[in-house]
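One chain of protein is taken out of this complex; the other chains stay put.
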Amino acid sequence: MDALWDLLRHVHDAYGVNLVHFYDGFERGRLLRGIWTTVKLAAVCIAFSILIGIVGAWLQTSRQRILKAAVKVYIQFFRNTPPLVQMYFFYFALGPQMPRVVNDFGVPQPMFGSFEWAVLSLSFFAGAFNVEIFRSGVEAVQKATVEAADSLGLSRWQIYRYVVLPLAVRICLPALNNNLVNLAKTTTQAYAIAVPETLFVASQIWSDRINVLEMMVTLLTFYLLLVGVFVWAMTRLERRLRVPGFGQ
Amino acid sequence: MKRLFATLLACMAGAVISAGPALADQMAIIKKKGVLVVGVKTDYPPWGTRDASGAIVGMEPEMAADVAKRLGVKLELLPVVSSNRMQFLQQGQIDLMIATMSDTPERRKVVGIVDPVYYASGVAILANKKANIKSAADLKGKPVCALQGAFYNNDLQSKYTGQDLVAFKGVTEAQQALIDGRCVGFVYDDVVLVWQKAQESKWGDFEVVQLNEWAPVPWGLAVKIEELNGPWGKFMADVTADWLKSGTLLALEKKWVGSNTPWLVDATAKAKK
Partner (left out) sequence: MTTGSVPAPRLTPRWFATAALLCCAALAAGEAGAQLQAAGSRPGVLATLWKWTPLVLFGPPREFGGFALNIAVSFLAMAIGTLAGLVLGLGLVSTLAPVRRLSWLVTQFFRNSPWLVLLFFVMLLTPFQLRIAGVAIPLPGWLKATVGLSLPIMANVAEIVRGAVNSIPTGQWESAESLAFSRLQTLWRIILPQCVKRMIPPWMNWYAILTMATPLISIVGVNDAMTLTQDALAAEQRSELLIPMYTLLLFFFFVYCYPIARWTIQLERRYAVRN
């Protein structure tokens, strides 16, 4: 490994291609931590947004008008406002309203940090789309199937959990994938509220080391790889879970 | 349609490649187009800020206006932030940068920093009194707010805090984060922190602690690096020298900041000799 770093250092001196974020231990360390933060952020947001989608779609089948209305307002608000402004709103406007805890340094700190707020805002944003995606899946489940489950004496939640949802997820998986890929890409916006994810760290490095082009190329390569791996995994899942008898 | 697209692509490719050196003699170009474009800050009161009408005002915009007056051209102020100001100058989006930029050897390799320099500031932290910060060594393992693109960020993180800084694009966000308790202190230029603390009663629970780990660093106005030794760079060097000699900068500092910093008083005295 050291030989490689030496080679890159030589490349910098001899050809002016500044890959300092690889060969310098400090920069490499923070870049790797940034990548790890991005992966963590994406994974947690994906999990939460799916949960929101499932619960939201379930609430929409409810007979309570208030509940349905609340879900409607939630969806319309998050779908029709910019995710970046939402993030600022959450972090700077709502954040300080949270109860404070005194941290180890004697400073009272709001309960959630920037990572948590990024998770909340991104999950709610993607969740609004997921609710609609799941709902379209639920609606596509054939009435006869639900009636059959009903006649077997299953409760409404049981029907949703064991019959409708498994079918619905399979039907709406392509749309869901699309939204989740978008969510993974939208994690870059956490940059704005100082979550040390990949873009944040990269911009720190290119400001300090003035190697914008090299850093950009590295950054794009990383995101293409990340999204590529995710898309590949999801396409496999899609194929495995395909409902027989639908589509070509 | 296809041809149009091909042309478009070729243009884009060409644009990326031809980003290198531009034409010589910026001075003649500025005079010819009749407009001087200066990059200034809008989030750095009282050196550069917006008023409610949207106009950019402050000490540095006023310096920029003086340059335009001397050239007999119109002035256009373009807002820049720390993380993009040097690129803006390199790409030629601005003719001149007066954007509170500290003078460092690395930066001198990228942009043409004009001598003499016009201002200076040290590094300080606006810290929560409860955190009991006395020097940079006390910052170990603590969340510290900062501004993206500041020259001391790298040192601060690698030598002192040992963890990622809570760095924002603008001063507003960093200050808000400090008030909200997201960090123990906001590391920034001492002159600003002192001024801010004096302005606002909301900083009652905070104190400005000078971080002597970093010596005071001059602020330089900058032109494109190719222009530094050309007519444009020389012109700006003369203008800055005159500002110091005539006491213009002292007067401007008094007007906007309210008091004079020892560095500027010294620099003016030296220039007069």
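Per-chain residue numbering starts at 1, and chain names A and B are given in the order in which the chains are listed.
Here is the rule we use: a residue touches a chain if its C-beta (ideal position, glycine included) is under 8 Å from a C-beta of that chain, and two chains touch if they have at least 3 such contacts.
What you see is a predicted model; the values in this text were computed from it and never measured.
Colleague: Which of these, A:L7, A:L32, A:A47 or A:V73, touches the one chain of the complex that we don't see?
Modeller: Answer from the full complex: A:V73 touches the omitted chain.
Colleague: Which one touches the absent chain: B:N84, B:T100, B:T161 or B:T240?
Modeller: Checking the options B:N84, B:T100, B:T161 or B:T240, the one contacting the hidden chain is B:N84.
Colleague: Which positions on subunit B touch the chain that was left off?
Modeller: 1-2, 4-5, 8, 11-12, 14-16, 18-19, 42-43, 45, 49-56, 78-81, 84, 87-88, 91-93, 169-173, 176, 179, 199-200, 202
Colleague: Hey, which subunit A residues sit against the chain that's not shown?
Modeller: That gives, for subunit A, the contact residues 60, 68-69, 71-73, 75-77, 79-86, 88-89, 92-94, 96, 129, 132-133, 135-136, 175, 178-179, 181-182, 185-189, 191-192, 199, 203, 212-213, 216, 219-220, 223-224, 227-228, 231.
Methods note: only the chains that are shown with their structure count from here on.
Colleague: Between subunit A and subunit B, what is the gap in Å from one C-alpha centre to the other?
Modeller: 35
Colleague: Write out the stretch or stretches of subunit B touching subunit A in their complex.
Modeller: Subunit B residues touching subunit A: 82-83, 86-87, 106, 109-110, 128, 130-132, 142, 148-149, 153-154, 157-158, 164-169, 173, 176-177, 179-182, 184.
Colleague: List the residues on subunit A that touch subunit B in their complex, please.
Modeller: Touch list, subunit A to subunit B: 26, 30, 33, 92, 95-96, 100, 103, 105-110, 113-114, 192-194, 196, 200-201, 203-204, 207-208, 210, 212.
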